[in-house]
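Have a look at this one.
Omission of a single protein chain aside, the complex is shown with its protein chains in their original locations.
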Amino acid sequence: MAETFLELKDIHKSFGGVQALKGVDLTIRCGEIHCLAGENGSGKSTLIKVISGAHEPTKGEIYIEGERILHLNPIIAIEHGIQVIYQDFAIFPNLTVAENIAMNRAVSTGAKLMNWKGARELALEAMEQIGAKMDPDVLVENLSVANRQMVAICRTIINDAKLLILDEPTAALTSKEVQKLYAILRRLRDKGIAVMIVNHKLDEVFEIAERLTILRNGEKISTGMIDEYDRNRFVKELTGRNISESFYEPKASEEEIFRAENIGRKGAFEEVSFSLKRGDVFGITGLLDSGRGQIGDALFGINPIQSGKIFLHGKQIEINSTEDAVRHKIAYVPEDRLTQGLFLDRSIQDNTIAASISKYFIRGKLDEQAMYQATVEWIKRIGCVAPSPEASVRTLSGGNAQKIVIAKWLNTDPALLILNGPTVGVDIGAKYDIHQILRRLAGEGIGVIVISDDLPELIQNCNHILVMKNGRVSEIVEPSEVNETELATMMSSQ
Amino acid sequence: MQKITNYFKKADRIALALLIGSVLIFVLMGVTHPKFFGKSNLQSMLIQCPEYGILAFGMMIAMIAGGIDLSLVGIANLSGIVAAVLMLRMGGTNLSIGIGIVAAVLVGSLCGLFNGFIIGFLDIPAMLVTLCGLQLYSGLALIITKGPAITGLPETFSNIANGKLLGVPIGAIVFVLIAILLCYLLYYTVFGKSLYLMGTNKIASRFSGINNLRITMLTYCLSGIFGSLAGILMASHYNSAKSDYGTSYTLLTLLIVVLGGVNPNGGRGKVMGVVMSIILLQLVSSAFNILRVNAFVKTFAWGLILILVTTATYLTAQKEARD
Partner (left out) sequence: MNQKIRNFLTSNEMIVVYIIAGLAILIGSVNHAFNSISTVVNLARTMLVTLIFAMCEMLVIVSGGIDVSFPAIASLAMIATGNIMLKNGLDNVPLAFLMGAIIGGVLGTLNAVLIAVVKMPPLIATLGVSSMTSGATLAIFGAKILTVLPAKLDELYKVSLFTYTNPEGITYSLTVLFLIPIGICLLMWFLLKYTMFGRGIYATGGDIRAARIAGFNVTAIQFFVYIMSGILSGIAGITYMILMRAADPSVLMGSEMMVIAAVVMGGTRITGGHGTVLGTILGVTLISLIKNNLIMLGVPTHFQTFVIGLIMIVGTSITSLKAKHIANSAKI
């Protein structure tokens, strides 16, 4: 058995009255790839912050290489070789690759002068170690997300990382890039570095992890070698529920709501055709670089289609701007809720009516009363837990905030509702609610398109799933015919 | 009764604080210097404050949109000069005055549209664009005048700012009308609602089907029109037009809007707060005049007040965050 690098015993952490961690034990060994899985709100980000010294636990013991650390803070953590790579990497787009890699070490050693030659050598050495090839003199703003991640990894290596923690490292990577990242992580593991990955995507966890820890509601559910787990146990322990085998099966209808014919946009997707009947919840999936998200952006007029035709209720329409889309009653719940979907500092009411303001312009003025009434009604109908329509959206949880984004669009009385990653960062209860809402809307005759990489979500809630691969339609399948693993294979097979 | 208490709850604390400040100065000055209540002082206050007050409204809407308009003074001077030149060329008849005013407003709206287009379409920071705009519009004004002021404007024209309607200076009436119009535009129209939303989050407004470019261009166009109206009042008040009148107004209008509770990051700001802030500053300014304080001390005081107010706002915000 390899020696233990980090040991956490009975870690508790509470914020105000809320218990984020309730007695978590965790052991990480040198030279292993350990996966930390948990849904949103399970406490995994709090746990990472405890390990990196950003949060001091309310109770519990921390041992690094056998030595008890009483007051762990970020500086002590870094001295012991604990390095965290967050999702935004915390790198400088305006500086060169070499500088980014060498910067932190130079600062921590208290260097007064910038050693350009040394920085280049250091950067080349670090890249050599992980097998990455980049021009050290190029500015980071010119790099892809994957290469920025490489820069972040290189930086931790020259800081003598012994434990490397990556927070959802594959979220923005293409399939090839994920493979490359995994190769690098394995290489680091072989050098004796402990690697901890935060992830909850089933296939990726099974591919890379050697050991697995599952968190739920601030408690550790289980830890074990990966071969002790199968798909069912993983999902059950992650969500606390059995995989339900119920599918969404609407009444068959011939009434077509939406049709896309050979639509395309340069560099994103091409020759995509599909059709949506009344009652359908239509799923679109694929890997990050497959063009799935771009279809949503294109249909809503953010980056409009350049070829092909789209029809709504049998009539051909042109969408060249988001304004066009709203006029044609197309609604879009975007991928990034916080920046694209919501006006965080404005009230729930302002958010709810944001896409339908002109509706309330009656007899020369906006009807405040009607806006207020509509908001109250939507809060009730959509099951949003909110103090009042005047409360700022910032105060809402992820799930309730997402419901407000949906309410904003339902208030426009849409003909077609496109949702891109509708349940990302949403807790389980709200996720269930949102799925029920989507089914209900489809039943009411609104066309619903769900773009997602959450395969169980698609299988359970859609009655058609379009699989995108390299910007083209790979297949359109019925969920009852496939399981999650088969779907995953369709997405990634070469 | 319920309605009234509700109204006071809704009216922000900033406007209330400014009102209290104004009353204090009014009473204090009135008691110690009876001249402060004199007719001539009240009259001159009402003539002065519409000029920069209207400019401040332009600054306010630009700031609510998440930007800033540093070109306002340039637009004011350019419009004033265009109006003056047209009037003189056409012989100073009443018709020519009308044409001059219309042309000035047209110039103002065109300058504003240009600002708005560059900001919205090319996505260049408003601060930079309007700074360039100031240079451009002042430059155009200088090309027209070749330097010296244009004088000898028709008497009827100078009566606009110096004349009275029912004992109230016409400029003040224009100011009140604009304030009412602005309240309507901001609170009761689709444009106003969209403006506040866009100022809060430009990306989310685009993702809600709001046409950001149109709102930005409209906003700066409106701000340009306000600039030109202030320019007409200035030209009428001084009975002349020059390319570098009112250079201190840029800072003054910034001070007014920040003092009036408009958020420099966009999305927040009320007409009432800005009006209160204009009144307060006019009272301070008049008090300085009556106390015979050097005009330069006033410039100093404006800067000091701006800094003190923002510092105070920051400290209270910090305290609230802690609680």
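Labels A and B are assigned to the chains in the order they are written; within every chain, residues are numbered from 1.
The criterion applied here is as follows: a contact is a pair of C-beta atoms (placed from the backbone, for glycine too) under 8 Å apart; a residue touches a chain by one contact, two chains touch by 3 or more.
In this text, all values refer to a predicted model and were calculated from it rather than measured experimentally.
For the omitted chain, the shown partners it touches in the full complex are A, B. The residue touching the chain not shown here, chosen from B:G98, B:P125 or B:G163, is B:P125. For the chain left out of this panel, the touching residue among A:L6, A:I91, A:L215 or A:I446 is A:I91.
For the options A:Q87, A:S144 or A:T489, the residue in contact with the chain missing from this view is A:S144. The chain not displayed touches chain A at residues 90-95, 99, 103-104, 106-108, 111-114, 116, 138, 141-145, 147. Interface residues of chain B facing the missing partner chain: 68, 118, 122-125, 127-129, 131-140, 142-143, 145-147, 247, 251, 254-255, 258, 264-265, 294, 296-304, 306-307, 310-311, 314.
Here is the rule we go by: only the chains that are shown with their structure count from here on.
Those residues of chain B that touch chain A in the shared complex are 184, 187-190, 192-194, 196-197, 200-201, 203-211, 267.
For chain A in complex with chain B, the touching residues are 300, 302, 321-323, 325-327, 332, 334, 339-346, 350, 353-355, 357-358, 361, 364-366, 408.
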